[in-house]
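Here the structure comes first, spelled out in structure tokens, and everything after it is commentary.
Yeah, one chain of the complex is gone here, protein chain that is, but the others are all in their spots.
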Amino acid sequence: MTTTNLSPQEEQSPVTQTESKEAQRYYSATQFQLIWWRFRKHRLGQAGALILLTMALAGLFAEFFGPYSGITRTSEAVLVAPQAPRFCNDDGCALRPFLPGVTAERNMETLRMETKIDLSVRRDIYFFIKGEEYKLLGIFKMNTHLFGIEEGSIHLFGTDSLGRDIFSRALLATRTSLSIGIFGVIIAFVLALVIGGTAGYFGGGLDYGIQRLTEVVRVIPVIPLYMGLAAAFPKEWSSTQVYFAMTLVLALVGWPTLARRIRGKLLSLRGEDYVIAARLSGAGPSRIIARHLLPAFMSYIIVDLVISFPFMLLSETALSFVGLGLRPPTVSWGVLLQDAQTVRAIEQAPWLFIPALFVIIAVLSFTVLGDGLRDAADPYQVSN
Amino acid sequence: MANPKQNTDDNLLEVKNLKISFKTDEGIITAVDGIDFSVKRGQTLGIVGESGSGKSVSTWSIMRLLPKNSIIDKNSSIKFQRKSGKVVEMTKFKKNGRELRKIRGGEVALIFQEPMSSFSPVYTIGNQIMEAVLHHRDVTKKEAEEIAVDMLDRVGISNPRQRFKQYPYELSGGMRQRAMIAVALSMNPSLLIADEPTTSLDVTIQAQILELMNELQEDLGMSIIFITHNLGVIAQVADEINVMYLGKIVERGTTKDIIHEPKHPYTQALLKAIPRLDRIGERLTAIRGDIPSPLSRPTGCPFYTRCGKVIPGVCDVKMPESTHLSDTHTVYCFLHEEKDV
Partner (left out) sequence: MVKFLVQRTIGMIITMFFVSMMVFAIMELPPGDYAERWAFRKFSGTGAQITEADLDNIRANFGLDRPAPERYFKWISGIVLHGDFGEAFAFQTSVNNVIGQKIWLTLAILFFTLVVTYLVSIPVGIYAAVRRNSIEDYALTAFSYLGFALPNFLLALVLLYVSITVFDSSVGGLFSPEYADAPWSIDKAKDLLSHLVIPAIILAWSATAFQLQTVRATMLDELNTLSVTAARARGVPEWKLLLKYPARLAINPVVSTMSFDANRIFSELPIVALVLGLPELGELLLKSYLDLDMFVAGAILLILTFMIVFMNFLSDIFLAILDPRVKLIEG
């Protein structure tokens, strides 16, 4: 309510005599504490944060969590459907999960291969099993995997047309896609800070010029612009070069929105008394921006950064999907989905779409996390 | 209970045991806690109180304009006599129902503190006056326009035909409040609720508007409920005054009673807080402390936390009963309980 005396703000002015401990804690809290307290009430946002944290850890230690390396081919297991671990068969139940035996037979009417599950065969799943060698975090030589199987192979999410384990590859892709998002957002933020900060702090003709530039970047359709930049990657570039070029491309297109926000905030703040006071006492522009202006709207910027993630992830996926982004052997969500470009893929091997679930879950998580943080970042706003 | 000797037939509006709460995230907040008041035909009732005293809430509830999360207690009664003579119970109406809509605007009108935001910015003044007329009277557009222009003229707006076509942002604050009054009165209501109508205006305009309202009341013979936090303003317009504090009425009486013989410490404090020409040189005293949060209402008398004459062990324990000091003057305060007539 915006009206007369129905507004809750007025009614909740502090009581002088009987100020509770809680109220005192509230008034003396720093901005980040306030945000944290409010965020803790936002269940959905927390769920998003938790999922993202899990994804990040799974991606970081992908070689440990996945039973195989991303390029291991199992020639006898091409386009295998996802295998669900079981605990029970006719012999009874056990704590140790196992994979049932599978027999494949050609159906003579449809001429399709049909698989039958043979529950009497028990292939036990072992934890912390020794398997392929890898370097954890690229440093520690190890060969222990979280789980694995001794006879045959285990493919929780199935395999692709080359017999590669989709579960292991999806974890590796999570690392690539999330890290590209993170680097993209960081570079975009630095660009936005420099460009938007210059425009907002100095104003005038410089501001006008920068405003025009941001407007131009904003009116060109985003994905076609990305594509144009990505199309310029030389074919002979290594996958590492393409990876870094991609982060740069994502950042180059992602900065204007952030820059506008920073500029707007700076323009409104630079007239504040405390900023003028700082200027009068001889502080230079960079000190004023870093010391006095940035902290005043840092929380908003963090929210903006979180909100810009989904766009980076979706853009990377889309570009790689059409073949203009990352290229094999790099594994990312978009690269994995290249295998699933046709309707035939849905019919024959729908599990090839499992990486898309990762994209959806990650984007949803970032969105709800962003919403939660945005609600929390307005600490003095009284909830209705 | 209130005004026991008064002839109830004379009352246009009778409110009994009105209790209003709001459901919020922090729990149920009681904004108005069992108050009674009545408005006589052709007279002006003033309701005075600070922000958060529940004065707006209680009057908005008459027209059932409170937001969805509000609850009017089932024992509350708001009886209104319609133009037809029929007495209706306003709390029993279906939300936004037909009969309620006939009464809104047609028989009870409301003007607000902020004339800017009470007009929609994207329609002309004329459009918004005509809307009311077209809804309540069986007239053509042309006739409605005539009524509207006539009304604008009547509230003292120059060039009414030109103003009619203008947007709210093109008018000054005083002009907008006049236009708002024109909207309210275009239907010739029997009750006008004026919710702080002059608060956002500067003093000279404020005086003009008050004068206009007095004039129009004489011409049209309507009753007015005048809500304000300013006792100085209310003294100029009201016949009777109710003083509200934290959802309770703490004192009621004729304007003379309240202004010249205030009995409740809160009323006395309010009067000391307004500048007066006859007391130049005296210091103004602010009421100490703030109005308590409605979430933690004090037990006993609501005012005891800020009262200079608090009786420990009494005021903070139970709510004082009404004390009738005269036929017209009632106070709810332990300091006066033994003086009951």
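General remarks:
Every chain is named by a letter (A and B) in the order it is written, and numbering of its residues begins at 1.
Throughout what follows, contacts are C-beta pairs under 8 Å (C-beta built on N, C-alpha and C of every residue); 3 or more make two chains touch, one makes a residue touch a chain.
Model, not experiment: these values are computed from the prediction.
Among the residues A:Gly204, A:Pro224, A:Gly282 or A:Pro329, only A:Pro224 touches the chain that is left out of the figure. Shown as candidates are B:Leu18, B:Ala109, B:Ile287 or B:Cys315; the residue that touches the absent chain is B:Ala109. The chain that is not drawn here is touched, among residues B:Phe22, B:Phe119 or B:Phe226, by B:Phe119.
Counting the whole complex, the residues of chain A in touch with the unshown chain are 1-3, 212-213, 215-225, 227-232, 234, 310, 314, 317-318, 321-324, 337, 340-343, 345-347, 353, 356, 359-360, 363-364, 367-368. Touching residues on chain B toward the chain that is not drawn are 63, 65, 67, 96, 101-106, 109-110, 112, 114, 117-123, 128, 131-132, 135-136, 167, 169, 180, 183, 187.
Definition applied: only the chains that are shown with their structure count from here on.
Computed from the mean C-alpha positions, the centre of chain A lies at a distance of 55 Å from the centre of chain B.
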